[in-house]
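Just one protein chain is left out here, and the rest sit where they should.
So that you can tell them apart, the chains are marked A and B in the order they are listed, and the count of residues begins at 1 in each.
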Amino acid sequence: MQKGVLKVGKKVVFFLSTDKYPSPFDVLVIYDAGADAVVPCGGLELDDVRDLVLDAMFPRGPKGIVDTTIFIGGKDVDKCEKVLDIAKRAMFPPFEIAIAFDPAGACTTSAAMVAKVAKAVKEKLDKSLSDITVTILAGSGAVGSRAALLFAKDGARVVVGASRVEAAQKVAKEVNEKIGEERVRPAFVPRSISEDKGETYEACKDSDVVVSTAAPGVIKLPLEILKKLDKCRVVADVNAVPPLGIEGLKMDSDSEELIPGVYGIGPLSIGNVKLQAELKLIEKAINSKKGVFGHEEAYDLAKELVGV
Amino acid sequence: MQKGVLKVGKKVVFFLSTDKYPSPFDVLVIYDAGADAVVPCGGLELDDVRDLVLDAMFPRGPKGIVDTTIFIGGKDVDKCEKVLDIAKRAMFPPFEIAIAFDPAGACTTSAAMVAKVAKAVKEKLDKSLSDITVTILAGSGAVGSRAALLFAKDGARVVVGASRVEAAQKVAKEVNEKIGEERVRPAFVPRSISEDKGETYEACKDSDVVVSTAAPGVIKLPLEILKKLDKCRVVADVNAVPPLGIEGLKMDSDSEELIPGVYGIGPLSIGNVKLQAELKLIEKAINSKKGVFGHEEAYDLAKELVGV
Partner (left out) sequence: MQKGVLKVGKKVVFFLSTDKYPSPFDVLVIYDAGADAVVPCGGLELDDVRDLVLDAMFPRGPKGIVDTTIFIGGKDVDKCEKVLDIAKRAMFPPFEIAIAFDPAGACTTSAAMVAKVAKAVKEKLDKSLSDITVTILAGSGAVGSRAALLFAKDGARVVVGASRVEAAQKVAKEVNEKIGEERVRPAFVPRSISEDKGETYEACKDSDVVVSTAAPGVIKLPLEILKKLDKCRVVADVNAVPPLGIEGLKMDSDSEELIPGVYGIGPLSIGNVKLQAELKLIEKAINSKKGVFGHEEAYDLAKELVGV
């Protein structure tokens, strides 16, 4: 090593995953974001977390720790939240490790969707999120609840639609508490459109934007209802497996008109931003000394990416 | 990054293994073939495959996917075949990932053996494979059945000897169908030479070449029988644990005379070519956008390596 040249350690990322195998998607993104080595820790149980984190904290010292990062992922988002909680509590200054958190892609997906919606609202409606109301269909899940927070933080009024209305209430309560205002309200929306007795229309009729964060294979907003929604100007869907939750929406629609005056954002358009946001998010975590990099940080990055 | 410089991603290889641990042998060869990172996915079950492959397909896009490769390995060759099948069916254009396939080394071992035999046939007998007949003892296994195809594709007549004659019939049928000619025939050969009632001699007596692809510890061709085989000029054996299947053959014999007029190719000579062929095979897979790299590709590379 040359004199005067700063010694830089290898960027090592411990991939804590509640799945049997850390997701190859995330592994590739982590490498592409600049990691020198990804250490797979799959099949993670909550009991494993504290020891792993403590063990990773010490060998590089307070200065070298910037080159160590933890990524938490897995399909079981609730369990991953607990992993995150244990990991955070295990750390103490000056031995904190930066954590990137994106279980099942929920953080970057919600961030990308809200950023894309904000962009369409600005360009097509000449408004900002604080001017509008948005309904999130299947809004109590991992993506929907995070989207609710991001929309609300930027000033939107939000209707969280869910078939289990208590789940929607919980999301609304948590977000309202977090932002310190009553901007989010729950609404009952049946799981299947075949059970619908007008509730879907009710939940959407006052909204400028309707998004679906439902699981694959369920139509949440049939064209027939969409056509009756006089206020609705933008729709979006994160599900990339047909049929989409928003009937008629094209996979790669990038704010094109779905029906006259209604602009659609398809899952592939969102997916592109999600991927770029994840790259940036992990790059940021990899180069940070500490902090948790989740949906809020991803949203800032996604907004930069779409230019809003 | 400088303007105009092509951004090249890290070469990441997902090592899907049906064994508890991906084989260190293959891990080392993959690194030496140019991989930047090998991601171990051991203990693989068939149910895991589709999700892993789908997950690896998307993050780098149609262009970046050239830097992502899958290696399928494991001692259970049949299960690995199923893994390969599921992996291939999961892919679709333009998101195909190149797959290197060498479970238990069967593809590169069979390729190396057939190439070494072709070389000896050319140099010692001044013939090509299309001029000769070869008997494969224990020829219905993972190495033997692949060798049968490689020999037959290059024009040799092949006798597949096996103690379970239906297994030999199956191999003969499959190879003949694949090459579109009736060049391979089955023969009963007892598992242990102690049970032999002349069948081994019968299976070998018309062959210019006799090879053994038997498991370790079983003599398939005693010297006593070999001496009676008037036509036999070349023998080869892939088993590196004594006793060899071809009695009297030296481990490192490189087409030296075993008995007057009979040239022997020992397992270490084959092993050297196998290793080089595996390096080349994986190097090719790593640098390819798509395709399966198995015994046929390995054979082309092995022939280049031995110069035939």
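Following the convention adopted for this analysis, a residue touches a chain if its C-beta (ideal position, glycine included) is under 8 Å from a C-beta of that chain, and two chains touch if they have at least 3 such contacts.
For clarity, every value in this text was computed on a predicted model and none was experimentally measured.
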| item | value |
| --- | --- |
| Residue of A:Gly9, A:Pro62, A:Gly217 or A:Gly261 in touch with the missing chain, whole complex considered | A:Gly9 |
| Residue among A:Leu52, A:Val160, A:Leu258 or A:Val273 touching the omitted chain | A:Leu52 |
| Chain A residues touching the omitted chain (full complex) | 9-10, 12, 14, 36-37, 39-41, 43, 48, 52, 55-56, 58-60, 64, 68 |
| Residues of chain B in contact with the chain not shown | 20-29, 31-32, 37-38, 40, 271, 275 |
